[in-house]
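On to subunit A.
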Amino acid sequence: MSRVAHHTAEELADLKHRAPLLRLDGVTKTFPGVKALDDVSFDVRHGEVHALLGENGAGKSTLMKVLAGVHRANSGTIHLNGEPVEVNSPLEAKARGIVLVHQELSLAPELSVAENIFLGSLPTKRFGLVSWKRLNAAATHILDRLGVKFESYDRVGDLSIANQQMVEIARALVFTPKVVVFDEPTASLTDAEKVVLFDVIAGLKKEGTGIVYISHRMDEIFTLSDRITVLRDGQTRGTLNTRDTDEDGVTRLMIGRSLDKSARKAAPEPGPVALEVKGLSCGDLFRDISFSLRRGEVVGMYGLVGAGRTEIAETIFGLRAKDGGEIRIDGAPVDISGPPDAIRHGVALAPESRKEQGLVLGMNCRDNMSLSQLDAVSRGGWLDRGAEQAIYDEYAGRLSLKAPSWRTPVRNLSGGNQQKVVLGKWLGVKPRVLIVDEPTRGIDVGSKSEIHALIRRLAAEGIAVLVISSEMPEVLAVSDRILALYHGRLAREFAAADVTEDALVQAISGL
Partner candidate 1 sequence: QDTIRVGITQNNVGVDSYQTTYEQAFIEAAEADPAVEAVVLDAGGDVARQIGQMRDLIQQDVDVIVIWPTNGQAVVPVVRQAHQAGIPVVVTNSQIAEAGFDFIASFSGPNNITQGQYSAQMMCEALNGEGQIVQISGQPGYTTAIERQKGFEDELAASCPGVEILETQPGDWNREKSQRVMENFLTKYDDIDGVYSGDDNMGVGALNAAKAAGRDGIAFIGATNFAVGYEAMGRGEYWGSVYQSPVEDAKNALATAKAVAQGEDVPFLNYFDTPKITQSNMDEFSKPVF
Partner candidate 2 sequence: MADTLASLRRYMVIPPIWLFLLACVAFFSVLTDDFLAPGNFTNILIQTSTIGIIALGMTVVMINGNIDLSVGAVVALAASLSVGLQDQLGTLPAVVVGLGSGVALGLLNGMIVWKTGVDAFIVTLGAMIGVRGLVFIYTGEQSFFAMDFAYSDFGMSTIAGLPTLAAIFLVFAAIMHWVMTATVHGRNAYAVGGNREAAEHAGVRVGRHMVINFMLVGFCAALAGVTLSTQMGASTPNLGRDYELWTITAVVLGGTKLAGGAGSILGTLGGVLTIGVLRNGMNLMQVPAFYVLVVMGVILIAVLFIDARVNRRGAGELRL
């Protein structure tokens, strides 16, 4: 393996005027019922971070999968270093130095971190024996670079999602790749890990690697990228120099209009308390949590990953047994035995992990949406398809879901659109108390503000909403009050009017 020579700054500047490292021309890809890519062209230069932007379902992941040999395009060409190449399988892509860090985790849970990182190219001794020494040394070397807190021999299935994402990223660093594609790498990373990732990207850049970066987070795009290409409906809408444009310009290209940032209406007078939690505790996951939600109110819950927010939500939803404290709904103490009971009490939880907890991937969009309210859409056990369709139509519309048809299995939707189905499924319940856990993970900026508006509107209709989020702008944008969690305890409560970013950061860091 020859390392790519380091370039001086001048050389790098010069590179921009050279032939691109990678060029995709006229790529078209259709799935049954969808033209996911329509004559897309795109190029990446040495040492460049090229951001790929677009709404959910615009075709970003598909384009990168074509590049990485996962999908075969209907037509189009790929040039690497000016040479036309065929990429018919992931293996071929790898051999040509093209690495894709997938949007969806693709790890083998039973294997160790090191084995996952070197999957497909484990170092060997004689007789096909794994050389554990070299494997772990090499893996540790990469992990040190990423500054992670787990060991190379830990079982991947035991890691948190964020850490699994780090393993996925570590994979990209095994060989000196020519092109690395990051597909929404930060969707489940914390700030600390993000910093590490950006360092890694900077390092790759210095080595002359071409980088494609997909994200829905504008701040990241503008921090990292040199150029931005916007996809819309499977077509290229344009490529811009990052320093020549701004968020608004890109957004307009992406969704055809500017974002209405003033979506936040004045909060109506909140109604009576719908949910009250007193001294709720569960093992060492969280202790002594007390708060209340009023009808018509949106409360944000903010904290670091592992602060216990999800567990609190799960406990309220009856998925965990509490070992102390009390939950009241509309003033009456309740003992919720499980989700069916919770739903009966008017509590809904849109979970954070869409694939594991949110969706039946093989089931179509409509049926997924109505799954949380089967009793409501059936009479005497008989399904009322009209009622189901009505729910689907309403929330597909309100969330601008992009699906070929209601019959499409959610497996075939883009990541962001899958998340929309999860939301639609729980918004449709019209609960008294709605808990949404990381509601906009992987959702494009346009839809994100629509979802925020929708949450506000639901509150205005008299629902009490708890929004769990790791994104400060989101919490700030939607909440009337904010609960800051630190290490399983309620650190502070803020009113939206007098919260500052600094105070919030301090509160969740235990300061």
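Candidate selection criterion: all candidates are chains of the complex that A comes from, given by their letters.
Methods note: a contact is a pair of C-beta atoms (placed from the backbone, for glycine too) under 8 Å apart; a residue touches a chain by one contact, two chains touch by 3 or more; residues count from 1.
Predicted model, so just to flag it, every value in this text is computed and none were measured.
Within this complex, subunit A touches only one of the listed candidates (1 or 2), namely 2.
Chain contact summary for the complex, subunit A toward candidate 2: residues 68, 70, 90-91, 94-95, 100, 102, 106-112, 114-116, 119-122, 124, 127-130, 132-133, 135-137, 140, 151-153, 155, 171, 282-283, 285, 314, 318-321, 323, 338.
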